[in-house]
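Yeah, one chain of the complex is gone here, protein chain that is, but the others are all in their spots.
Up next is chain A:
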Amino acid sequence: MSKFDLTQRMAPFLDLHLVIPLLEFIEPRGIYDSKSITEMHRQLLSKTNMIDSLMDTYGKNVPAAIEEKRKQIIKERDELKAKIDPVVTILELPEVKEMLENNRERDGNVRILEFLAANHGFSAENVEVLYKYSKFMYECGNYTASSVCLYYYRNLANQADPNYLNALYGKLASEILVQEWEHARDDLLKLRAYIDANPFETEWELVTQRAWLMHWALFVYFNYPKGRDEIIELFLNQQPYLNAIQVLAPHLLRYLAVAVVTSKSRQKNSLKDLIKVIDIERHNYEDPVTDFLTCLYIKYDFDEAQEKLQQCEEVLSNDFFLTACLSDFRESARLLIFEMFCRIHQCITIEMLARRLNMTQEEAERWIVDLIRTYRIEGAKIDSKLGQVVMGVKSVSIHEQVMENTKRLTLRAQQIALQLEKSRQEKTVKAN
């Protein structure tokens, strides 16, 4: 099962602190060897300042070096705390707070800085301290503190500052880790705007940043009601981001595919594009989710699609982001299969359908009835005696075709007239 687990592929794109929840999720699933996971977890923690969690992994016999480190960290924290306290006090003054809240993006941060410098003896160094402190707090696992400080920092620091991008990422990570999805979403938008402005030197850097952004966005979007539609919007409809997926992180296609399949409003329009991308990247990346779509829409092999669908359930239930979507996905996938059947067949036995949809025959019948009612599938009727679903054939007679086409002509003629009108206007504008 570990074959389809993406934790390893995703980790390079994520922050250490973001990997921790992934590891914690994957640990009890028994996909990987538990010893290696614990070791991994421990190593990960040792790179951060979260000493207490690290000590927990050792149980009772904690190495002395770690105790030592703990003391050092506490000392460092106290030092920073002493520095930061006056700064925070200033920033929490009501008038300053008000200013920060009313600050508009366009004005930049200069005005506030000037104000603070004049009234409270604020200096650029203080801003630096703010950044350092929040970084330290983040490392220690105190995400709330770090998110607050980074909020101040973002409002005070210059956009050209080399730490600015880091601060944006840090803020986003903090919000994710304290599960403030609304804030996280705002931060995500800010970060995206910053990246899209392309302040980077090379194209490669830009692509990498986009790939990072998309990975971090998964946390937000899969925990946010309309998130899946936004995934489609960002991953599929934004060409630069789609390119980044294709170049750097084809495994994101799984999340995109799930998002498309489960999305109610976007499914119809996006499915075609998604299939195209999956087809192109097929040699690069395959997993049961994408294979399912391939089988259904490219190979037209329903048996295999069925097998893949079963695998999908397993994969989804073991995926940190997708466990919640499992039932949605199952339902939508079945619907897709059924829809396909309806289009191709005139008559299907319910027994076969049940087999294909991984249900008992009775379940299937009930399900189909529901389906026909909710989705108003045209002309589909259940012949209960023979155990068949019969589609009403809707072949278009030639007479109708001619009618249709003729109607269309009017429309086209109108369009031409409009176009001509438009071009004439353009010309007159140009002439003037």
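Here is the rule we use: contacts are C-beta pairs under 8 Å (C-beta built on N, C-alpha and C of every residue); 3 or more make two chains touch, one makes a residue touch a chain; residues count from 1.
Please note the rule applied: contacts and distances are computed from a predicted model.
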- By UniProt, of "Vacuolar fusion protein MON1 homolog", "GPI-anchor transamidase component GPAA1", "Eukaryotic translation initiation factor 3 subunit C" or "DnaJ-domain-containing protein", the chain left out is "Eukaryotic translation initiation factor 3 subunit C"
- Looking at the whole complex, which of A:Leu93, A:Val110, A:Ala124 or A:Val402 touches the chain that is not displayed? A:Val402
- Touch with the missing chain holds, among A:Arg29, A:Arg77 or A:His345, for A:His345
- Query: In the complete assembly, which of A:Lys47, A:Lys299, A:Arg366 or A:Lys381 touches the absent chain?
  - Reply: A:Lys299
- Going by the touch rule given at the top, which residues of chain A touch the chain that is not shown? 247, 283-284, 299-301, 303, 340, 343-349, 352, 386, 388, 391, 393, 395, 397-399, 401-402, 405-406, 408-410, 412-413, 416, 419-420, 423, 426
